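Next up is a structure, given as structure tokens.
Of the protein chains in this complex, one is absent; all others appear in place.
Every chain is named by a letter (A and B) in the order it is written, and numbering of its residues begins at 1.
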């Protein structure tokens, strides 16, 4: 059997989409949203990163507009979480891994889209981070909390490192598939170790002498 | 006198724009925003759904960019609510009906725009729901509350049903105006009955054993 790296990437993408939709559904459940809220939050989280990237880069049609079955998939995954919440919650490690696979796949796809549009290294990396992280930011803003991305965990860092390795390796002229798989494997390992070791990005705490807005 | 269905749709659209601006102004008043806040929240709520749709579908220029008087109308409607708040509040049924007319008109216009761009059934329905519902989501996010859409009332459901009837009827090759008027009448009736009967979309409540974010 021949391993096909782009099929692997697509598989990672779909795994990430489903994982994002399901974790967003759990967030919706914690907030006691109704089924509409569950579905909308799931779709927004799963597809929001890629949509934000495409809107900012003027890249039309958006993935879910071109492939509406993606919306069906995320809606089904979100709503299926309602009866399955207990099961989902009992598989934290499975979910952490699938979510991390999604993060690195989203990131690589985001970099790749920007490079395909002729953008340079910085924009490609930013495009990767936007694709990987904005979905979760939208989920948190819509749930009325300060984005988790800004407060804890090395989520964006993983995305930035993965994107940096991918874009950097390609800039050096290395083999695309090797660079892609290497960047994703590194990002995946980094994410899992980071969660396990509870690595955090340093915090900036500032309290001014007198209160001013 | 001949009834002109597209003039009726345009009238419903304008009624909805004004109703959205005025209800958003009341929300702003509850939050003690200043006049700028009232006007911005009014415009965003009234025109945000269509803008979101057009940005996501890459459909330029946006309606208010092509027709700047729409911005003037929403600004005037928002600010006029300040002296009229007591009157507006005393007409809850009028407002419910006008708001529902706006919802179904927004939805049909959203579906129609997507179909005109060559998109299929699913995207047309999603485009209708985005046009009908995103304005209210933006209003709630900007006012710092979890979107009402996700928590109560059958707002999105009405939009989805109206859009489904409209897009479905057209797909079956039925007469456009009959399908449009039928879908809008059904959606309008459904919305009013739903509010009167206090129909709700079931809620998903999830509390995990130990606290985790």
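As a convention for this text, a residue touches a chain if its C-beta (ideal position, glycine included) is under 8 Å from a C-beta of that chain, and two chains touch if they have at least 3 such contacts.
Predicted model, so just to flag it, every value in this text is computed and none were measured.
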item: Sole contact to the chain not displayed, among A:28, A:62, A:77 or A:123; value: A:123
item: Touch criterion as defined above, residue of B:28, B:133, B:160 or B:184 at the omitted chain; value: B:28
item: Where the unshown chain meets subunit A, residue by residue; value: 55-58, 119-120, 122-123, 126, 137, 141, 144-147, 149-152, 156-157, 200-209, 212-213
item: Contacts of subunit B with the absent chain, listed as residue ranges; value: 25-26, 28-38, 40-41, 51, 55, 58, 60-62, 65, 68, 71-72, 82, 85, 89, 92, 141-144, 148, 152
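By our rule, only the chains that are shown with their structure count from here on.
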item: Rounded Å distance, subunit A centre to subunit B centre (Cα mean); value: 30
